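Mind looking over this structure? Questions follow.
The complex appears here minus one protein chain, its other protein chains still in place.
Just so it is clear, A and B label the chains in written order, and each chain counts residues from 1 on its own.
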Amino acid sequence: MSTRLGDLVESLGGELIGDPDIAITGIAPLEAASASHITFLSNPRLRSGAAQTRASALILSAKDHSEIGGAYTGAVVLTDNPYAYYARVAQFFAERSAPPPKPGIHPSAVIDASAKIAATAVIGPNVTIDAGVVIGEHCIIGAGCVIGKSASLGEGTVLHPNVSFLADCHIGARGVIQSGAVIGGDGFGFANDKGRWIKIPQTGGVRLGDDVEIGANTTIDRGALDDTVIGNGVKLDNQIQIAHNCVIGENTAMAGCVGVAGSAKIGRNCTFGGAAMVLGHLSIADNVHISSGSLVSRSIAEPGQYTGFYPLAKNADWEKTAAVVRQLDTMRDRIRELEKIVRQLTDKNSSSS
Amino acid sequence: MSTRLGDLVESLGGELIGDPDIAITGIAPLEAASASHITFLSNPRLRSGAAQTRASALILSAKDHSEIGGAYTGAVVLTDNPYAYYARVAQFFAERSAPPPKPGIHPSAVIDASAKIAATAVIGPNVTIDAGVVIGEHCIIGAGCVIGKSASLGEGTVLHPNVSFLADCHIGARGVIQSGAVIGGDGFGFANDKGRWIKIPQTGGVRLGDDVEIGANTTIDRGALDDTVIGNGVKLDNQIQIAHNCVIGENTAMAGCVGVAGSAKIGRNCTFGGAAMVLGHLSIADNVHISSGSLVSRSIAEPGQYTGFYPLAKNADWEKTAAVVRQLDTMRDRIRELEKIVRQLTDKNSSSS
Partner (left out) sequence: MSTRLGDLVESLGGELIGDPDIAITGIAPLEAASASHITFLSNPRLRSGAAQTRASALILSAKDHSEIGGAYTGAVVLTDNPYAYYARVAQFFAERSAPPPKPGIHPSAVIDASAKIAATAVIGPNVTIDAGVVIGEHCIIGAGCVIGKSASLGEGTVLHPNVSFLADCHIGARGVIQSGAVIGGDGFGFANDKGRWIKIPQTGGVRLGDDVEIGANTTIDRGALDDTVIGNGVKLDNQIQIAHNCVIGENTAMAGCVGVAGSAKIGRNCTFGGAAMVLGHLSIADNVHISSGSLVSRSIAEPGQYTGFYPLAKNADWEKTAAVVRQLDTMRDRIRELEKIVRQLTDKNSSSS
C-alpha cells in the first residue's frame, strides 16, 4: 500500500520540491532505501550518501539542500528538523501497516463490575482490572496486565503485555508503558528500631502526565504520603528505578538502568545517560545533562553537562592507576612538601647568587 | 473513622501527656497536619515547625519535649524513637483505612489439587499455583502471580501482582514481595568447554526468613546445589539482583539497583546505597555500610562506612581530571624523581654552604 508523496507532505508539513505523484511505500536509511522509499539526511557528514541514495524522495534541511544541489535528482522535502520529520513519516507508515486491534474485552479478562472501560478500548487476554478503574477511549491493555483499584488511564494510552499498574496510579493521554514495568510498587520506607526495620505504609500514588513513555521492567514507586510525579512528555527507557516521591519535570529523558533515589526533584528537559544514578532529596535544575555511569551526589543548580566515571583502561594499567588513587592525598602532600623545599632552594639560590 | 488518642497510645506504647479523648483520624507531616491529625518530630532541627503545627497531638522524644516546652499546646506522646513510632501509627491507620480483601480463591486462578491453601488466604485472579505448594493463613496472592512446585509461604505473607515465586522457594511469616519480582530463577552457572558454555543445573532453592520485604522487579536466584539464603528482617528495594548461593544476614537493607554476585556472604545489619555492587565469593562483616554507586571488590572484615565512586564534575572538568587519572602511575614516578633530585640538590646545598 503506497502513499502519494504530495499527500504525505500535506499531512506532515514541510516544503515539497519535485513530483507530488511519486508513490512512497515506506521510509528507509540512505543506503538501504530503494526507489519506493523516502529517506532522510539528518547528519551533514552523510551528504555524499544522500547524493547517491536510490530513494525517490529525500527529507533534508535547506542548508544541506543547497550544499548537495543537483547531485541528488529525486524529490526533496525541506524541513528545519529532518530527524523529527523522519520520526513522523515512520509513525505515518507504522500506523498504516499495523492497524490497531479491534475494540473489545477478551472473555478471559477479569474485570470488576465497577470499572469503567471506554467502548473503544481493547482489553487483552488474562488481564485483571480492579474496582473503580477508569480506562479511556482507544486504550490498549496487553495480555496479562494487572490494573489496581481506582487507577486511571487517559485516552489512547497503551500498556504492553504483563504491566503492573497498581492502585491509585494515574496516567494521562497517549502514554506507552512497555512490558514488565511496575507502576506503584511500595516506596522503600522503613524506620529503624533497635536494628529492626518497621515498615512505613506507602499511601501515596503515582501520577504520570500526558505523552509519557515508560520502558520495559522499569519501576516507579508510589509516594509515602504524597504522590510520585512524572511530568508530561517524560521518556524513561528500560530497567529504570524511580523511588517514592520523586518529581520529574516535563520532557526529561532517561536512558536504560538509571536509578533515582527518593524525593529527588529533577527539572525539565534534562537527559540522563545509561546507568546514571541520583541520590535522594537532591534538586536538579532544568536542562541538566548527566553522562552515562555518573553518580549525582549533590544538587545541581546550573544547566550543563556533568560527568563522573572512572576511565576504562587495560586491566594491568587500571591496577597501577587505582593503586595511586588510593594514595592521592599523600601524593598531594608530597607535592606540597616538594613545593616548600623547592621554594627554599630557590630563595637560597637567588640570595646566594 | 477516628481513633481515641488514649486508645492509640495504649495500643502502641509511649507516654501520653494530654487529653486521651482527642479524636485522631490519621498521621501527617508537621506542616501538612490539621487538627484531626497526630504528627511527629524526628529531626531536632524541625523543632520550630513542631511548635507551630496544627496537629492535635505530637510524637517526640523527651529531650525535644523539654526543649519545646509550652510552645506546643496540644497533646504529646513521648517515645525514645519518634520515627519508628510514626511508622507504627501509620501502619495502624493504613490497616483501618484499607481492610484486607475477603478470603477466598478467585475462580480464574489455576490451582493444583495437591496445593494446601489456608482458608483465610486470598488468591487473586489469573494466579497459577503448582503442585505441593503451601500457602499460610492470611496470605494474599495478587493477580497474575505464579507459585512453583513445592514452594511455601508463611503466615501473613503478601505477594503483589505478577510475582514469580518459583519451585522450591520458601518465605517465612509476614513477608512482602512487590510486583514483578522473581524468586528462584536459575543461578548463572556455566562451565566453559572450548569456548562453548555448558549449563550447570541449578538445583538448590531460595529460603527467605520472616519479615522479609523484596522490591519490585528484584531477582533472587536459586542456588546451584545449596540454597540462596535471605535472613529474617532483610529489606531489599527494587531492581536488585541477588545471585545464586548468596547468604544475607538479618536486618540488612539494600537500596535500589544493588547487585550481589554469586556466593557472597553478607553480614547482619548492613546497609547498601543504590547501585552498590558486590563481587562474588566475598565476605562482608556485620554492620558494614556501603555507599551508593560503590563496588566492593574485596572482603570487608571491619564494620564502618565504605565508598568508591568517581566524583561528579562539569563534563569539561571531568575530561581534564580523567585524562590525568590515566597517567597517575607516571605522575607518581615523576614525583619520586623530583623528590630524588630535590634531595640531591638539598644535600649539595647544605654541603656547599
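The rule is simple: a contact is a pair of C-beta atoms (placed from the backbone, for glycine too) under 8 Å apart; a residue touches a chain by one contact, two chains touch by 3 or more.
As the structure is a prediction and not an experimental result, all values here were calculated from the model.
When the omitted chain is restored, the residue from A:Gly14, A:Gly142, A:Gly223 or A:Gly267 that touches it is A:Gly142.
The missing chain, though absent from the display, is touched by one residue of A:Ser61, A:Ser292 or A:Gln305; that residue is A:Ser292.
Within the complete assembly, A:Ser108 is the residue of A:Thr25, A:Ser61, A:Ser108 or A:Ser150 that touches the hidden chain.
Contact with the chain that does not appear here is found for just one residue of A:Gly180, A:Gly205, A:Gly223 or A:Gly267, A:Gly180. Listed for chain B, the residues touching the missing chain in the whole complex are 108, 110, 126, 128, 130, 144, 146, 148, 162, 164, 166, 180, 182, 185-186, 188-201, 203, 217, 219, 221, 225, 239, 241, 243, 257, 259, 261, 275, 277, 279, 291, 294-298, 304-311, 313, 317, 320-321, 323-325, 327-328, 331, 334-335, 338, 341-342, 345, 348, 352.
Taking the complete complex into account, residues 28-29, 32, 81, 83-84, 86-88, 90-91, 93-94, 97, 106, 108, 124-126, 142-144, 160-162, 176, 178-180, 211, 213, 215-217, 233, 235, 237-239, 251, 253, 255-257, 269, 273-275, 292-293, 309-315, 318-319, 322, 325-329, 331-332, 335, 338-339, 342, 345-346, 349, 353 of chain A touch the chain not shown.
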